[in-house]
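Contents: one structure, followed by commentary.
For this view, one protein chain was removed and the others were kept in their places.
Now for chain A:
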Amino acid sequence: MPEQILPFYVVCDQSYSMTDHLDALNDGLAQLHAAVGTDPVVADKTRFCLIGFAGNAEVLQPLCSPSDVVNLVGLATQAGTNFGAAFALLRETIEDDVAALKADAHQVYRPAVFFLSDGHPTDPAAWPGAYERLVDPDWAARPNIIAFGIGDADAATIGRIGTFQAFMSRGGVSPAAALHGFARALTTSVVRSGSDGDLLLRVPTQVAGFTALRVDQL
């Protein structure tokens, strides 16, 4: 039956520097999935996709109704931190997903991307081009991006990537605690956005362990 759908994409850095934090991140994603997937109203109005990136990017969980998948595929570390690969794959995936949802007669809302990284991009010259294609104002399905930086991530880069909101973990906050805050913010966002009749993206203005960065309004 045709529905109004808000697609969410979680894009996580799985480079080697994330090794010590991967269990916490996978645990947070599993909690997000359990909370959203067991809420029929939210599950009915949202779709969820998980993308991991390091030297390359891969779709770990193709876009799905969160209540139809019982176990999420976990992240696993690899070499590199290629932001460009993540943004290029996102653009391609969103394009295909939105077309498929529309082909099923669904009304599709602007996708939301939650981007998380703990480091500097290893493709400094290439990623801005892929990013520009992702946020191209002429592309109708360009997503709202909420960016989170933890550990060694560069605040200026994270602030540039977030189009909707951007957060940087505070000094002194452990990556595990920051990831807990990330997962909780993600859950709150999906549940609040999905249970709203107008399907507005609702992201908490404050996230435990993070400082909100200024995002330039266009």
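Everything that follows uses one rule, which is that a residue touches a chain if its C-beta (ideal position, glycine included) is under 8 Å from a C-beta of that chain, and two chains touch if they have at least 3 such contacts; residues count from 1.
Keep this in mind: contacts and distances are computed from a predicted model.
Peer 1: Mind telling me which option in "Protein disulfide oxidoreductase", "Membrane protein", "DNA-binding helix-hairpin-helix protein with protein kinase domain" or "C4-dicarboxylate ABC transporter permease" is what UniProt lists for the chain we can't see?
Peer 2: "DNA-binding helix-hairpin-helix protein with protein kinase domain"
Peer 1: Return the single residue from A:Gly28, A:Gly52 or A:Pro66 that touches the missing chain.
Peer 2: Final answer for the missing-chain contact: A:Pro66.
Peer 1: Among A:Asp44, A:Glu58, A:Glu92 or A:Asp154, exactly one should touch the missing chain; which is it?
Peer 2: A:Asp44
Peer 1: For chain A, which residues touch the unseen chain?
Peer 2: Given the touch definition above, chain A has residues 34-35, 37-41, 43-44, 65-70, 188, 192, 195-198 touching the missing chain.
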